[in-house]
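Here's a structure for you.
Removed from the display is one protein chain of the complex; every other protein chain stays in position.
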Amino acid sequence: MSDAALRIEGVGHSYQEGDPVLRDIDLELAPGEFLTLLGPSGCGKTTLLRIVGGFIRPTEGSVFLNGEDVTRVPPHKRRVNLVFQRAALFPHLDVYDNLAFGLKLAKVPKGEIDGRVREALELVRLEGLAHRRSGELSGGQAQRVALARALINRPEVLLLDEPLSALDLRIRQEMEGELRRLHRETDTTFVFVTHDQGEALALSDRIALFDRGAIAELGTPREIYHRPTSALTARFVGDANLMPVDDGWMVLRQEDVVLTEASAVAAGNGGATNGSSERLRGTVRDIGFRGAGYAYVVECPELGEPLKAEVPSEAAQPLPLGAEVFVTWDPKVARVLPKSS
Amino acid sequence: MSARLRHHGVAGAVFTALVLIFLLVPLIIVALFSLHSSPSLTFPFKGFSTRWYSEVFGSEDFRESLFNSLKLALATAAFTLVFGTAAAYGVTRSGSRMSGVGVAIFMLPITLPLLFVGIALLIALRRVGIELSLLTILIGHTLIAFPFFFMIARVALERLDPMLEEAAADLGASPWKAFRKVTLPQVFPILLGAAALAFMVSLDEFVVTFFVSGNETTLPLFIFSRLRTTLNPSINVVSTLLMATTFVLFAFAFVMAMWGERKRARRAGNLMDVTE
Partner (left out) sequence: MSSTPAPVQPPSVDPMYPGAPPDLPPAEARSTRGPKNRRNLLAAAPAAAYLVAFLVIPVVVLLAYSVLTAGFFTVTGPLTFDNYKDALQSNLTWELGRNSLIVGGATALISVAIAIPVAYWLRYHAGRWQMPIMFLIALSMFASYLVRIYAWRTILGTHGVLNTVLMDLGIISHPSSLFIFNQTAIVIAMVHISVPYVMLVMFAAFRPIEPRYLEAARDLGGGSLQRWRRVILPLIAGPAISSFIFIFVLASADFVTPQFLGGPGDAMLGLNISQEFTASGNWAAGAALSGIMLVAYGLCFLIAAVGLRLTGLNKIRWTT
């Protein structure tokens, strides 16, 4: 098979202050793959991205692009391009010159530049904006130009540093679809950084979940969501409930929780229990309507933290605030995970 | 607003007005008497005349001082523009602890009384056997003007969005190219204003020039020598010319700074405020 498009070997990085920000990272990306680096702020994902981009030289380890060691190569000599969180378009240049910037530096002939700029604008569906000043673009438009500016150089790997987080919600959703389309149409390897697990699940071929400088979990979105191998993953992706058991945690996703009103069960009608003897008592502390379902927060005396549950809204009447409930679940869907180290 | 605060407001306004009068009236008087038809420097004002202007411009000494001052000022501005920008770039883009030392060195001429700068330079030059000339004056001027330019350039460079230079590098620009194509176009108005400031500082410089000038005169030295002989409106003429030039340059620098700032703020703001 062909070489990995990007290979990260044993990369670690610490600043002068001492604590390592990244520890022994190993990753391999196939050509054309969409990999997301996911994690909370401070976990090292952005640092890794910047190392791949060439802006940081790692204190340990190496980076290989298509088999070539680029660890010591400065950013302007690497065949990768970065899309910044806030577009970072050059304010003194218009859209055309922004797009052509990299091409001119690579001494691409003028005629070809014209063609490629037009192509790039079509790709991001901004035809006709070639001579708009960068200051006059909306947030979404600017981000598209930034994408085009990066892709026009046909990089080996495209790096994206939380490009959607500064955008309006609605535009963000639109851009998610755009990113998927661009990935398909250009067949470029994408490395995408975000702290939003929804984006990660929606866009990626694989997700690398970061925790304090190391990769806690690596897998496809389905694997990570349904079969997390650590409590951290379960909690971070999907905010599952974690209940302490003997030597670990039991993971129970919010949509797998079944709530039945205690009074209903006692009276002998409704509230089918599903043949499980596992149940807890609790009190409903909060209810939120989410359109498709209700989000409950239930306080159970045996658990250290409140339990969260999602119940489809057509199923039944919502439980009243303060109601005493039984909490049950199908033992088959609950997983037990070891305690995080 | 409470009554007391209103009193504060009025008292403050009066006080400020008095201070402004104190600061500006003496200068206005100097300018006024440059057009006096008589040699007297006090009221009553006998009438307007440009005789002193003719006398001054007719003086060989004056023309030479003027010429020298302009040459020096231009050279100072050019010098600080090039070396000051480089210094500011080095200090703001290196992320090293040494840059603090650099800043201290670059601001040194302002922290020492000019008297000491002048005599130190004088004896050092004498020691090495360099003759006092326009060149030595230039050295003095560049020393004095440097901190002013450096301060402004440094702030301008630090306020630039650093992501832009990263983006330039990412797209293939070497550090020099990134500076030329991205950084410089954005700070240029401010740097020009700062150079105008350096020009002004050189034009007005007296103390250090006093020590390191040989036979050459500059405008301030010309004033000084006349001060010791006779007091008449010819001194006012030279003073007024200096003030007028300073005024124009200052206004220019001010406008440049405002323009550069508004351009930068508008662009940066536009890209960000559409997100919410």
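Letters A and B mark the chains as written, and numbering starts fresh at 1 in each.
Just so it is clear, a contact is a pair of C-beta atoms (placed from the backbone, for glycine too) under 8 Å apart; a residue touches a chain by one contact, two chains touch by 3 or more.
Keep in mind that what you see is a predicted model, and the values were worked out from it rather than measured.
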| item | value |
| --- | --- |
| Chain not shown: contacting residue from B:L35, B:V56 or B:L122 | B:L122 |
| Residue in contact with the excluded chain [from B:L35, B:A73, B:A87 or B:L171] | B:A87 |
| Interface with the unshown chain - residue positions in chain B | 4, 8-9, 12-13, 15-16, 19-20, 22-24, 26-27, 29-30, 33, 40-44, 83-84, 86-91, 93-96, 98-99, 102, 105-106, 108-109, 112-117, 119-124, 126-127, 139, 142-143, 146, 150, 160, 162-163, 165-166, 169, 175, 178, 200, 203-204, 206-207, 210-211, 220, 223-224, 227, 231, 235, 239, 242-243, 246-247, 249-250, 254 |
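As a convention for this text, only the chains that are shown with their structure count from here on.
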| item | value |
| --- | --- |
| Chain A-chain B separation of Cα centroids, rounded to whole Å | 53 |
| Interfacial residue positions of chain A with respect to chain B in the complex | 53-55, 74-77, 80-82, 84, 86-92, 101-102, 105-106, 134-139, 142, 149-150, 153, 166-168 |
| Chain B residues touching chain A - in the complex, by the definition given at the top | 161, 163-164, 166-175, 177-178, 181-182, 185-186, 263-264, 266-268, 270-272, 274-276 |
